[in-house]
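The other protein chains are all here in position, but one chain of the complex has been omitted.
Here the chain labels run A and B in written order, and each chain numbers its own residues starting at 1.
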Amino acid sequence: MDYVIEMLHIRKEFPGIVANDDITLQLKKGEIHALLGENGAGKSTLMNVLFGLYQPEKGEIRVNGKKVEITDPNVANDLGIGMVHQHFMLIDKFSVTENIILGKEPRKKGVIDIKKAEQQVREISDRYGLKVDPRAKISDISVGMQQRVEILKTLYRGADIIIFDEPTAVLTPQEIRELIGIMKTLIKEGKSIILITHKLKEIMEVCDRVTVIRKGKGIATLNVKDTNPQELAHLMVGRDVIFTTEKTEGHPKQAVLEIENLHVKDSRGVEAVKGLNLQVRAGEIVGIAGVDGNGQSELIEAITGLKKAESGVIRLNGKDITNLRPRKVTEAGVGHIPEDRHKYGLVLDFTIGENMVLQTYYKMPVSNKGILNYKEIYKKAKSIISEFDVRTPSEYTKVRALSGGNQQKAIIGREIDRDPDLLIAAQPTRGLDVGAIEFIHKRLVEQRDHGKAVLLVSFELDEIMNLSDRIAVIYEGAFIDIVDPKKTTEQELGLLMAGHRKEKVGEQSNV
Amino acid sequence: MSNRTLNLLIPVISVILGLLAGALIMLVSGYNPVNGYIALWNGAFGQVFYIGETLRLATPYIFAGLAIAFAFRTGLFNIGAEGQLIVGWIAAVWVGIAFDLPKAIHLPLAILAAAAAGALWGFIPGLLKARLRVHEVIVTIMMNYIALYSSNYLIRNVLSKQQDTTPHIHHSASLASPFFQKITDYSTLHNGIYLALLAVVVMWFIIEKTALGFELKSVGFNPNASEYAGMNVGRSIILSMVISGAFAGLGGAMEGLGNYGFAFLQSSFSGIGFDGIAVALLGGNTALGVLIAAVLFGALKVGSLNMPIDAGVPNELVNIVIALIILFVASGYMIKWILTRLKKEAK
Partner (left out) sequence: MDFLTALEIIISASLLSAAPLIFTALGGVFSERSGVVNIGLEGLMIMGAFTSIVFNLTFAKTFGAWTPWLALLAAMAIGGLFALIHAVASISFRADQTVSGVAINFLALGLAMFLIKKIYGKGQTDTIREYFRQVDIPGLNHIPLIGKLFFQGVTYPSYIAILVAFAVWFIIYKTPFGLRLRSVGEHPMAADTMGINVTKMRYLAVFLSGVFGGIGGAVYAQSITLNFSSSTISGQGYMALAAMIFGKWNPLGAMGAALFFGFAQSLSIIGSNIPYLKEIPSVFLLIAPYVLTILALAGFIGRAEAPKADGVPYIKGER
């Protein structure tokens, strides 16, 4: 047995939680080994132990049969272990080259030899087929290229074992294909790969073996060709998983949201939404698919009043809400589940009760003539907690103490409780466990069945295809096409997301 | 040990640590710490006169502490209390000199003038922060110096005729209290203390009970989420700085209408505004905490004047102790951590 990495009976604790409880992972030379688990199962923690960012309380690590102590990333690097992080560890203001050489800079008389550095970067990128521009600033390049820079960082340091942490979360289907190609090239060049993921399809396609962990414990290690997605899902979650949310046929009625020829600039003053048109009707879910950075965020900000619409009209139930202040938009009947719940959705140091009235604190019955009515506040909180299954010690608990899933449930509870006509959900299930995801999907469909209009923005194509009645693909600030989820495929969506319009026979191609 | 208890312990422990460190410094410098602290105590509480002085000094401290605590709750660092206090002082004295009205009108008018002046001095940094995202720390510090030099100019050229002090305010604008003077052996304790207590209640009420307070706290904790929820973050910032400045300006009224009854040229800052920072921090940025901390600091400062006399220790030692207390409070996380570890060992 040619194990290049062995993590044996690893235990890692944080205050109040055991993130890794007696986990064993063995990586064979030349294989792609998947580390599968839900969000929060402990996968990233385990790999951070391997990479030297954390020290385990118990357990042993062996590299090529020899026992080692990986006390910090430098040691990991010296042992040939490199990591491509899920959230890129890149410095926006630096160039590609500077990011790659940081910590191991080639020098000439005490000064950084930037020419030599760029040359080395070019050599490695040519060798492995990783196209990058050594001089470009990170903030100016695409997500796909940023990931290639992350990979180059590991290769520059001579990594033989490369850990990929959820690499496909932010990629289009095309970029995912490219990445798979890159991984196969790396294997051919003698590397070994650990792939951390929760995406079953990718495991089946690319990996040789898979280790499943659940709630910090190792569950099983299998050969991929001996298993299937259902079994893996069952092992991952501990019960049978329903992949598709049950959905009856929709009966959409009148238009609730109408957007005509919307133009919005991003925070740098560049046009991000370019003449967008959209209709969302009562009783339907419209899903917006697209690569991050094509205007989705600016679109939502314009609807909710957080960004100025340069031109165009936004109507809610016929009423013009273009460029109204956020409070007025909310009052007009719009609910919003924001992308980043910690930054935009909740005040972590407030109690649940206080968070539930974040948008309504200034009116009756929550406050009377400027004075808060705490009885009302906590009455409301209690009802939302019970109806939306928010697990918490009490309604007086500070929201910071809740898990991610419960925080999100609280936000959704708050928004739905206000009974908006239009509910906007942006990445509503990001980072959540399967149970919470199922719950949230059910509630979104429920809203739609109650005759509400739902606008869903998500990077998870499965989610979009699962929930939407119509899918609008956004590309460069406008909808390149609107398709029927029942009639489309991931491949087709991927092409649209990358800007390739469908050419329909006999029809003029639309601009 | 609940989180709440821990939070209450940190200021207490910080004071103890600060005093201990002060004792150490005295020891190392060749002074007797016991004598030093006895002198401190006697200087603050040893006589009725001193108690009066302590409470009198605590009065502007309360206002300064409230000012800074209020701003802190909104996530703003108002180091400009010093300057806001000065302009409040000048405004109050100006009104006190310039008009001749029955007390029922004159005194409130002078007090209002102080609050308005302080509010204006807080408005400017608030506006710059809200509109242009300029950090309030530097702007308020600069405003302090502008206030200092401008007020000196006004005293010399407008409020008096090239003198170093202004004329005395009219009796109808004074906060002086013959009652207090009698029972505290002619200390300078004045009626402003009632206003200070009222201010404590007002701040508590605004922060804890009103929708405005809710909004300010929300913005202080998370301006992004607050904006998303529909709150006007810019308006909150400005309003907070205005209210904070008003509190500080009122502190100036305490000095101008109560303690002195006039204004005079100052070569450097009185320090009340800066000490207000310590008061606010030690008081956990709460109204009641500020009240307690202000009295403590009043005692420290008044008591320190006795240290050179009774124990030969320079009174600046108390400034060192105060600075250390702030450091310890700010490092509260570390104190919490140590406490939790100690509890674990005990088990």
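Assume a residue touches a chain if its C-beta (ideal position, glycine included) is under 8 Å from a C-beta of that chain, and two chains touch if they have at least 3 such contacts.
Keep in mind the model is a prediction, meaning the values are calculated, not measured.
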item: Options A:L8, A:L102, A:A332 or A:A498, residue touching the unrepresented chain; value: A:L102
item: Contacts of subunit A with the absent chain, listed as residue ranges; value: 14, 44, 51, 53-54, 72-74, 77, 83, 85, 87, 89-94, 98-99, 102-105, 107, 110-112, 153
item: For subunit B, the residues touching the chain missing from this view; value: 25, 29, 77, 79, 128, 132-135, 137-139, 141-146, 149-150, 152-153, 267-268, 274, 277-278, 281, 314, 316-320, 322-324, 326-327, 329-334
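Everything that follows uses one rule, which is that only the chains that are shown with their structure count from here on.
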item: Euclidean distance of C-alpha centroids - subunit A vs subunit B, Å; value: 47
item: Residues of subunit B touching subunit A in the complex; value: 209-215, 217-218, 221-222, 224-232
item: Of all residues in subunit A, those that touch subunit B in their complex; value: 304, 306, 325-327, 330, 336, 338, 343-350, 354, 358-359, 361-362, 366-367, 370-372
